[in-house]
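Apart from one protein chain that is not included, each protein chain of the complex appears where it belongs.
Per-chain numbering from 1; labels A, B and C assigned in written order.
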Amino acid sequence: MLDKNGIAKRIAKEIKDGYYVNLGIGIPTLVANYIPDGVNVVLQSENGLLGMGPFPLEGDEDPDLINAGKQTITTLPGSAIFDSAMSFGMIRAQKIDLTILGAMEVSENGDIANWKIPGKMVKGMGGAMDLVASAKNIIVAMQHVNKAGESKLLPTCTLPLTGVRCIKKIVTELAVLDVLPEGGFKLLERAPGVSVAEIREATAGKLYADDDVPEMVID
Amino acid sequence: MLDKNGIAKRIAKEIKDGYYVNLGIGIPTLVANYIPDGVNVVLQSENGLLGMGPFPLEGDEDPDLINAGKQTITTLPGSAIFDSAMSFGMIRAQKIDLTILGAMEVSENGDIANWKIPGKMVKGMGGAMDLVASAKNIIVAMQHVNKAGESKLLPTCTLPLTGVRCIKKIVTELAVLDVLPEGGFKLLERAPGVSVAEIREATAGKLYADDDVPEMVID
Amino acid sequence: MINKVVANADEAIADIMDGKTLMLGGFGLCGIPENCIAALVKKGTRNLTCISNNAGVDDFGIGLMLKQHQVKKMISSYVGENAEFERQLLSGELEVELIPQGTLATRCLAAGYGMPAIFTPAGVGTEVAEGKEVRNFDGKDYLMEYAFDADFAIVKAWKGDTTGNLIFRSTSRNFNPIMAMAGKITIAEVEELVEVGELDPDHIHTPGVYVHRIFQGKDYEKRIEQRTVRKRD
Partner (left out) sequence: MINKVVANADEAIADIMDGKTLMLGGFGLCGIPENCIAALVKKGTRNLTCISNNAGVDDFGIGLMLKQHQVKKMISSYVGENAEFERQLLSGELEVELIPQGTLATRCLAAGYGMPAIFTPAGVGTEVAEGKEVRNFDGKDYLMEYAFDADFAIVKAWKGDTTGNLIFRSTSRNFNPIMAMAGKITIAEVEELVEVGELDPDHIHTPGVYVHRIFQGKDYEKRIEQRTVRKRD
């Protein structure tokens, strides 16, 4: 079973040299820490930046330079700043190669819910609906089950949707799964020490698993 | 009867302090020479410039700095450069207060034809269709009759249209006229020494003239 | 050149009356028009509809206007980090319309570029799509979303000249230039107001034609919402 950093590490292996990547808040943010040497990527922050760098050194914070999570950050050499219309323009035009974001629920057909829980204060979808509707390649980083122990990989989402038929890959503390074009989750890899049975137990939606599902290799 | 500079001079009086103005090729370009002192205007060139200045001094030509007529020009202090999408964006959003352009024909209901003569080589509409369709305030600067002696103010245009119901004012060598919302040309001013009868003779479309039409005052 | 300079924030917002629709630039607290917000709080204008990506925090940004019950409706993409906002929303005092961030941005662009509507896939199949026209292009569904129609846009720039040309600094650009284009009347406050000719025409982000009033702002606090740092060795 992976911890959050383990999930981030595994996802980092999906990033190819030359990718422009948008990282959501939470586990996705951690992915930046595990991008292999020699893999050149540019991180986009949808508030209007390409070439996001690490947090600033203490005392170097610039209030005019934040990421989409409103955190103080830095830019790397070669960065570019633009307005929010261009930022979502490049997202909509699929110029971003990979989007990684969290989710509350994902359904068998690739629907995602990650912005609203009925009865709770709704803070808003931010850029999530734009990202999921536009991205050509989305990986969901999340826990396999919620705090109540219920599966987050469902036949259909129960929460209000963020987007439909858009998720293609999911990485959890238990497994790496593809969402099949014809519907259903295809188990690709098991977390170290996790059995197919455990994954099946934690997956409410239809799960397809070969007899011999390999264990993840994380560095 | 006015010459081209006279037409330009008369049109210049329509320009108010604080106006952003787009000047077409031909007589409209001459208008820039007659903007009264104390009237601050900014000239837009639709290839991507606000704050167009006069032609450069000999030897100062910059191939990267041209107007929409492809002439070498200069910028004035306070100018701004932008791409063609923004340029036509501000035109479409009616941020330009006044557009002045030439025409081959104008009809009673404000239609304009100025880009194509069937049987002749068609060079293209350039930005004219965008300008006439978008501008909130258009003045046409043209000769009252064509080289064959035929009126250019018609019941309906005979040439392919550039835009429909968009022209509100016309200044020719003979007269200043409004296009009435309900259709028809309203004679506002006569050129010095030109009679209402002469103007009526040169106007094929419906002409409304009061008994006492004032002569233009062009200092 | 045309001169757009007004004395200060009070003069700039003097004709913003109760019930108007305002766009306010900024992302979180980054690049918000601090001076104009303070002047609006002082003036006490009410029943405002505010289009802004976020709603500030309890004691800064649009949060200051919320606290004074000046806002009737917020149109935003994300309104977290604001307890008073939450209280007013739950009590029904405040109306909120949540819009995907890219849709919010593009509806500004549409207004500034004279495009009555745009198409975006964001929100297709979700509650955001309710009542909206769905249109398929090349096998993909899009929602038709309308250009915003705001009485005023209020933005904050880094530098501006007397004819209204604006330059923004770093990610404080965000929604500012597109809202500047979208307002029927656009008010810009700047950290540094300069004479015409001091800004390079090639560096202008917002051409002055889009700006109706500009003034030299003062006392910028530029509060940081999430101070995240690396330790120095």
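Operating definition for what follows: a residue touches a chain if its C-beta (ideal position, glycine included) is under 8 Å from a C-beta of that chain, and two chains touch if they have at least 3 such contacts.
Since this is a predicted model, take the numbers as computed values, not measurements.
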If I consider the whole complex, including the chain that's not displayed, which of B:Met121, B:Ala197 or B:Val217 touches that chain? B:Met121
Based on the whole complex, identify which of A:Arg92, A:Lys169 or A:Arg190 touches the chain you can't see. A:Arg92
Touch with the omitted chain, as defined above, among B:Glu14, B:Asp130, B:Asp178 or B:Glu201: B:Asp130
Against the chain that's been left off, what residues of subunit C make contact? List them. 106, 109, 113-120, 137-138, 140, 142, 146, 167-170, 173, 201-203
Contacts of subunit A with the missing chain: which residues? 17-18, 20, 40-42, 44, 49-51, 75-82, 85-86, 88-96, 134
On subunit B, what residues meet the omitted chain? 45-49, 54-73, 75, 81-85, 87-89, 91-92, 111, 121-130, 133-134, 160-165
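As a working rule, only the chains that are shown with their structure count from here on.
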Chain touch graph shape: choose line, ring, star, complete or other and state it. line
Higher number of C-beta pairs in contact (A-C or B-C) found for A-C
How many Å are there between the centre of subunit A and the centre of subunit C, using C-alpha atoms for each centre? 29
At least two partner chains per residue is the criterion; list those residues in subunit C. none
For subunit B, residue numbers touching 2 or more other chains are none
